[in-house]
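Could you have a look at this structure, given as structure tokens, before my questions?
Up next, chain A:
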Amino acid sequence: MAGVGSGYDLTTTTFSPEGRVYQVEYATKAVEQSGTVIGIRCVDGVVLAVENLRGVKLLRPDSLRRIFAVDRHIGIAVAGIGPDGRHMVGRARSEAQNYRSVYAEEIPPSLLAERLASYAHVYSLYWHVRPFGCTILIGGWDASQGPCLYVVEPDGSGYKYRAYANGKGRTAVRTALNKLNFEQLTCTSAVQEIARMIHQSRDIAKDKPYELEMAWISEASDHKFARVPGALVVSSRQAVEEEPQQMETGGSTASADRGETPSTSTHIMEES
Partner candidate 1 sequence: MSHPDPGFVSMSFDSDTQRKIVSHQRTWSPYVDNGGTVLALAGRDYAIVAADTRLSVGFSIPSRNFTKIVQLTDQAVLASAGMGADRQYLHKILRSRLEIYRYQHQKEMSLGAIAQLLSNTLYSRRFFPIYAFNVLGGIDANTGEGFVFGYDAIGSFEKVKVVCSGSGQTLVQPVLDQQLAGRQKYDVPDDQRMASLSLAEAIELTRDVFNSAAERDILTGDALELYAVTASGVRCERFELRRD
Partner candidate 2 sequence: MIETPTHTTEPIVTGSSVLGVQCVDGVVLACDTLASYGSLARFQRITRLHQPAPGVVIAGGGEYSDLQQLFRITDNIFRQEFCQEDGYELSPRALHSYLARVLYGRRSRMDPLYNSLAVAGKGRFLGCIDLYGTAFESEAVATGIGALLALPLIRKQWHAALAMDEGVRLLEECLRVLYYRDCRALRSVQVAKVSDSGEVLISEPYELSNLQWKVAQAAEEV
């Protein structure tokens, strides 16, 4: 038991003397190994995207998805362990349905995020359960506030973001996200930006091929969850892949960063 946790990492019911809960931190590690997941709140909607890594070539396109519809106005993207994410999605769907049966209205994304955060938190309190090995990005359309993006972490925290990224390419992507102008960014251009960010965060020599999975809840989709039209995804991806090594320097730093440094907390958090 001479590992990192030195016996303090066996359950979430034990703190380390430094005040850390190792099991939860390990769960976060699972998230960081995931394919890159990005969410951006734009002026006309919110975009969710996943770099869906395809290690197995025999997989059919569109199988093993990581973005799911929760209700007509909410979608969730999963970073980390897929099945854990699907369980959260199932919970989210029943929360959404339950809210509707009580109030005859769509659940506000903020409330869904809050409930899912509480749900995830419970899994960091008892010895007989393990925390969720996933971070979920909740993109939704709020009836009064418009598009919004929430993120629920394995420790049970939930934040509202302008934009968020996690997974292998997070460092480079977060840097790129910081440079966006959210006051003017539209969903369509966000799709293109995301395609570029994911492309540039990758090490072509080492990384597995990927499928770019994207969904949005936007004005274009009538404020409903919808997959981003295939043609737009393909053209955005082609555009960046065909660009000559223009961003070479940025690209190489990104791949050096990839999956190494832990979070330096460059998320763009919304001041409310």
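Following the convention adopted for this analysis, contacts are C-beta pairs under 8 Å (C-beta built on N, C-alpha and C of every residue); 3 or more make two chains touch, one makes a residue touch a chain; residues count from 1.
Candidate selection criterion: all candidates are chains of the complex that A comes from, given by their letters.
The shown structure was predicted, so the numbers you read here are calculated from the model rather than taken from an experiment.
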item: Numbered candidate touching chain A, per complex, among 1 or 2; value: 2
item: Chain A - residues contacting candidate 2, complex; value: 65, 68-72, 93, 97, 101, 225, 227
